[in-house]
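Let me begin by presenting the structure, written as structure tokens, before commenting on it.
Removed: one protein chain of the complex. Kept in place: all other protein chains.
Now for chain A:
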Amino acid sequence: MDRRRTPGLSSLSSNRLQTHHYTSHGATLRSRNAQSLETQLSVFQSLVHNFALTHSKDIRANPAFRAEFARMCTALNIDFLASSYHREAKTSSKGGKGGAGAGGESIWASLLGGSVHDFYFNLGVTIVDICRSTRSENGGLISLSDLRTHISRGRAIGSAMTVSDADIEQAVKALEPLGSCFGIVKIGHRSLIRSVPKELNTDQSTVLEAVQVMGYVTVSMLQLNLGWGRPRAVAVVEDLMADSLVWVDCQAGENEYWSPAFITGGGLR
């Protein structure tokens, strides 16, 4: 006898029973799914935890490794630098995806004991230090590569570290909330760290851009290539010189104005 084809009222009740079973089963499945996801997440979290703990030295020491780690974090939508001072915002945004994570404190602060963003703060302090000490030489504009050589040389014993350009940019960004005048300016193809609250006018940046290309400029070069009058060209280079942004070389016939960024790069000729 085929039970499924029962006619009459009894079929109605069994139908209802069936739907009920389906929904309850669905609910169990869903909750089991959520549960397994949660376990997976917590496993993943503890793995990342262990990973960060065992490799925290590498994260600090190896720029390529740190970049990959940071890339992974950005892929997961985790901004580990921001986590330290946007703690509230962090937790709420984390709550959505992290679930089991962060009760009250940011994941990264608890996971890494603050070592990663400590790293960027330390780097920031080092950068400020270097910018200050080289200010009289380069007028407060220092190129990224220059800064990197300074950092890798280290001031105090043991303070030398290898960093990438991305690290420096990150660290300079971390300085922004302090309301300081630190920032990154782009002149030509090069990024420079600016540590003076000075705005360059168009003429000055044009000249600096030319300096980046050639290594130096002369007044007559400016006159020829930019079609400037002599007084204008002279005024601009003298302005730049007064701010230590260029150095003058009087031994080449006509005065040549060099960018101090070329001190570490070596002369071009």
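In this text, contacts are C-beta pairs under 8 Å (C-beta built on N, C-alpha and C of every residue); 3 or more make two chains touch, one makes a residue touch a chain; residues count from 1.
Here is the rule we use: contacts and distances are computed from a predicted model.
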Exercise. The complex has one chain missing from view, so what does its UniProt entry call it, picking from "S1 motif domain-containing protein", "Multifunctional methyltransferase subunit TRM112 homolog A", "ESCRT-II complex, vps25 subunit" or "Anaphase-promoting complex subunit 11"?
Worked result: "ESCRT-II complex, vps25 subunit"
Seminar exercise, completed: Full-complex touch with the removed chain, picking from A:Ala67, A:Leu226 or A:Met241, is A:Met241
Exercise. Which of A:Phe182, A:Trp228 or A:Phe262 sits in contact with the chain that's absent?
Worked result: A:Phe262
Seminar exercise, completed: Per the touch rule stated above, chain A touches the missing chain via residues 134, 136-137, 139, 216, 241-242, 244, 247-252, 256, 258, 260, 262-264, 266-267, 269
